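Quick notes on the structure that follows.
Yeah, one chain of the complex is gone here, protein chain that is, but the others are all in their spots.
Order as written gives the chain letters A, B, C and D; numbering starts at 1 within each chain.
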Amino acid sequence: MSAISNPPTNTAAVSLPPVPLTIEGASVLHQMMRVRWTAWKALSAQDRAEIVAEASGVLAEMEKNSSGASAAFSLLGHKGDLILVHFRRSFDELSQAELRLARLKLSDYLDTTTSYLSVVELGLYESSLKTYKTLAERGIVPFSPEWNAEIEDVLARQREAMMPRLFPEMPPHKYLCFYPMDRRRGEAKNWYQLPMAERQRQMHEHGMIGRRYAGEVKQIISGSIGFDDWEWGVDLFADDPLVFKRLIYEMRFDEVSAVYALFGSFYVGIRCGAGELGDYLGV
Amino acid sequence: MSAISNPPTNTAAVSLPPVPLTIEGASVLHQMMRVRWTAWKALSAQDRAEIVAEASGVLAEMEKNSSGASAAFSLLGHKGDLILVHFRRSFDELSQAELRLARLKLSDYLDTTTSYLSVVELGLYESSLKTYKTLAERGIVPFSPEWNAEIEDVLARQREAMMPRLFPEMPPHKYLCFYPMDRRRGEAKNWYQLPMAERQRQMHEHGMIGRRYAGEVKQIISGSIGFDDWEWGVDLFADDPLVFKRLIYEMRFDEVSAVYALFGSFYVGIRCGAGELGDYLGV
Amino acid sequence: MSAISNPPTNTAAVSLPPVPLTIEGASVLHQMMRVRWTAWKALSAQDRAEIVAEASGVLAEMEKNSSGASAAFSLLGHKGDLILVHFRRSFDELSQAELRLARLKLSDYLDTTTSYLSVVELGLYESSLKTYKTLAERGIVPFSPEWNAEIEDVLARQREAMMPRLFPEMPPHKYLCFYPMDRRRGEAKNWYQLPMAERQRQMHEHGMIGRRYAGEVKQIISGSIGFDDWEWGVDLFADDPLVFKRLIYEMRFDEVSAVYALFGSFYVGIRCGAGELGDYLGV
Amino acid sequence: MSAISNPPTNTAAVSLPPVPLTIEGASVLHQMMRVRWTAWKALSAQDRAEIVAEASGVLAEMEKNSSGASAAFSLLGHKGDLILVHFRRSFDELSQAELRLARLKLSDYLDTTTSYLSVVELGLYESSLKTYKTLAERGIVPFSPEWNAEIEDVLARQREAMMPRLFPEMPPHKYLCFYPMDRRRGEAKNWYQLPMAERQRQMHEHGMIGRRYAGEVKQIISGSIGFDDWEWGVDLFADDPLVFKRLIYEMRFDEVSAVYALFGSFYVGIRCGAGELGDYLGV
Partner (left out) sequence: MSAISNPPTNTAAVSLPPVPLTIEGASVLHQMMRVRWTAWKALSAQDRAEIVAEASGVLAEMEKNSSGASAAFSLLGHKGDLILVHFRRSFDELSQAELRLARLKLSDYLDTTTSYLSVVELGLYESSLKTYKTLAERGIVPFSPEWNAEIEDVLARQREAMMPRLFPEMPPHKYLCFYPMDRRRGEAKNWYQLPMAERQRQMHEHGMIGRRYAGEVKQIISGSIGFDDWEWGVDLFADDPLVFKRLIYEMRFDEVSAVYALFGSFYVGIRCGAGELGDYLGV
């Protein structure tokens, strides 16, 4: 077979759905902000102190917010000075968080340079493959009422079991690495035309690398198809930023990354808790 | 046949037009706007209240406009704070709506970050295939006066039958997802070189997925070839935003999407009726 | 032969020039402008009236300019509020027109968002093919003095015959559609490597579609190789904007468009004569 | 062999360096500037006159600068109002010229929209091929001290002979066309993998076209690998701007341009001498 042809479409299992079972959790918003330093520095020390007091008060509340936490990080480089990560129960709560920040006096000294909207997601490749095969063997037609009920059952059990991963705590690590990514849909190499078993195999190998870094890095994957300009967002949290580079470099040789991953901009931040905001802003 | 070759051009039916019959309805303009919060917050409460009163009065009128409604949604993320969707009878009416908003006092506190111009469209693939074949069998030459008259007849009947879809009401759902898209014209994979019967087959499979989501999401497709920078605009309306992600993700494995769909930016909004504008703007 | 290979280079006619005979006419400048509404609305009614009076006076003159007319259109969407189209006898006259507008008081309230520089052009594919063959049969060596004289003769006759198309009147239609385009030079599909006879054939088929729309749309093609960032600019004028969509959509299935056309941004405007400028600007 | 494969690498001459001998001359900076007309027009006539007097005095000096001239052109379209072309003996002198302009009072009314940094360059393809072969036949090992000495000898003689082309006068023509370009490094078509003899052949054919335009256009090629974002800059000077279009269009059918040339933005200007600056700026 020609090296540049697409893998064969899964003819034997043509009636099985190609989309993996997927469960969703927290709504996520990343906000990248730049401090307008000149205007900020022009304020009196007292004005700055009052503005920071208001802002760090709100951030402190958001850090402990019961329906999903927020966290601030100072960004390195020109892409922004601060990145805020918000986990919430819904898009409405994200919108409220956004509005609450926009109404802070501090926001008069911030420009939002970019943002990212997504939902924490777990793609259940192994479970999908097993479930789809079992249902096929039982002769249950995809998308029939019986099939839908069985699938909803699997999803409900997985949501229950995965609850802590779907609605994660904000990891406590010092460094954040965030980037969006796509699966390639090239003319010759197209992730969405691979058979599910092949995608499952590649994702499994990919996961094996992540597992070796489990003690050093906490990863949260969120899906953004239909929500933002890339298909997924990746958040990595670690206490040593070199781990970001080592993990991502090692993964880049994986088939699923080497061939099928396209990356957007990378954002690296250092945690800036509510209590550290004044320091960062020179108050 | 080589895996990366184009599908064969339809040699047997070489004289049939490749373009599907298409009917058009409402003219559509999307406007994405950012609130200049700092300037807005600097106004007195009374000024803000007066400005909102004027703006929500106009928006309320537009929501009920008899020749096509408008609706506002608050956007999530940095792409803007508000998105306005206008359905109208003509480009001239869209231009009037645009000017009317530009003359609002509120517009001094809004920047239009982007926009999208299109016309509601229904592509009649099945009807085209049948009509073209029937006319060919009757020996009627494409684009002859007789052919044109028969085609105009088909279009007129379809326009009549599809009137509610061509000039839709503004769907009442809480969430909006808007994105523009193209059909791929790659060097190896080119939608516009597929025979019509193959395009019809792929569009039909695509439609089958949409049908399963019919109760959960309302879709309005508008065409923008010759009007804006992508070929089509897609509006999805739903009461649960997760449905956007599930529908678009499932469709991405379709042949027509996996191979032939290219996507622009995605915009997600929460409905903000005329009566809610003051709340959103902190009045 | 492999489906993705380039068409064979024209080995039999290897000594014939590959470039088609081309004749040029009016110099053309498109200027897209955004009104700075906030500053504009802050002026007194009297100031606005005076500024519009000056501007519409100059526009009225330009509309009737004897060495090539100008016209203004109000744009739909965020790409700008006004588009000015200038036809002139030379780049120097275009530069004068640009400067004259820049010196208007109204220009303090306009930002030029983009522009396009080109020259009205007719590519004489059929004439080229015939002329090149005839000269070859007569044994005249390309680019010899005799060859050059014969070619210059053909060009002079064509320029004479085509004068009204080379230096067109400003079409009177209500709607304008402007977009720039390239011919593809891909790794596998490369317009500039097709033999001239093949290019002529594809252009001819392309022209056949245009001919069917002749009563509904007026098309002016200008060349911009060496002048601006795309190879050609296309202006369509019509009294029904839906015609733009239908024409361009139908052409997109043509081989020359499906495979070899790459498009830039599309701009759609509604004519705004000198006498309508005040209305548009709310005076 | 497959039509989309790369040409064979030059196996017989595998030890010959693939890089052509290249000699460099003047350092070149292009600066594209936009006039802030609103602020400029707000000045009193006297202020404008004084500012222009200072600026045209400096430009007049630079036009006659003994270590390399500068010239100003008024640009057509929105890419800028002025383009300055500086030839100098070194990057340090370019930096001095840049600083000297930045310190002009006029610069408070100019925004630099873009720029291009390069060095006049002559690629000696024919000489390289001959020299490399001769040295190989004499058994001299590439990059050995003997080889280096012979090469340095060739370069020195060429630099001497080409001095007027390496450090050119500013051509006196009225119109300027500037654009940057790359040689393609595609997956299937890669200039840098062609054998030198093939590159020499294509460059030679390319040069043949240029030769026919020698009386009408003056071309200066500068190299920018390592200096700016494209590999080369091209300056064309002519008294009829249509020549730019005809030359570049004809060349586009050349194999080296059709397949291997990628182009950036095109800038077209009309000469604006020191003495004409006041006129242009409305003084």
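The criterion applied here is as follows: a residue touches a chain if its C-beta (ideal position, glycine included) is under 8 Å from a C-beta of that chain, and two chains touch if they have at least 3 such contacts.
The structure presented is a predicted model; accordingly, all values stated were derived computationally and were not measured.
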{"item": "Sole contact to the chain not displayed, among D:Glu98, D:Glu150, D:Glu198 or D:Asp240", "value": "D:Glu98"}
{"item": "Among D:Thr38, D:Asn65 or D:Gln193, the residue in touch with the chain that has been omitted", "value": "D:Gln193"}
{"item": "Contact footprint on subunit D, counting only the chain that is left out", "value": "1-2, 4-6, 17-19, 22, 24, 29, 31-32, 91-92, 94-95, 98-99, 102-103, 107-108, 112-117, 119, 143, 185, 187-188, 190, 192-193, 223-229"}
{"item": "Absent-chain interface as seen on subunit A, which is shown", "value": "2-4, 35, 37-38, 41, 74, 76-79, 175, 177, 179, 184, 186-189, 212, 236, 241-242, 244-250, 252-253, 255, 257-259, 265-266, 268, 270, 280, 282"}
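As a convention for this text, only the chains that are shown with their structure count from here on.
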{"item": "Rotational angle, Cα trace of subunit B fitted to subunit D, multiple of 5°", "value": "145"}
{"item": "Interface sides of subunit C and subunit D: same vs different residues, half threshold", "value": "different"}
{"item": "Whole-Å gap separating subunit A and subunit D, where each centre is the average of the chain's CA atoms", "value": "46"}
{"item": "Pairwise touch network: line, ring, star, complete, or other", "value": "line"}
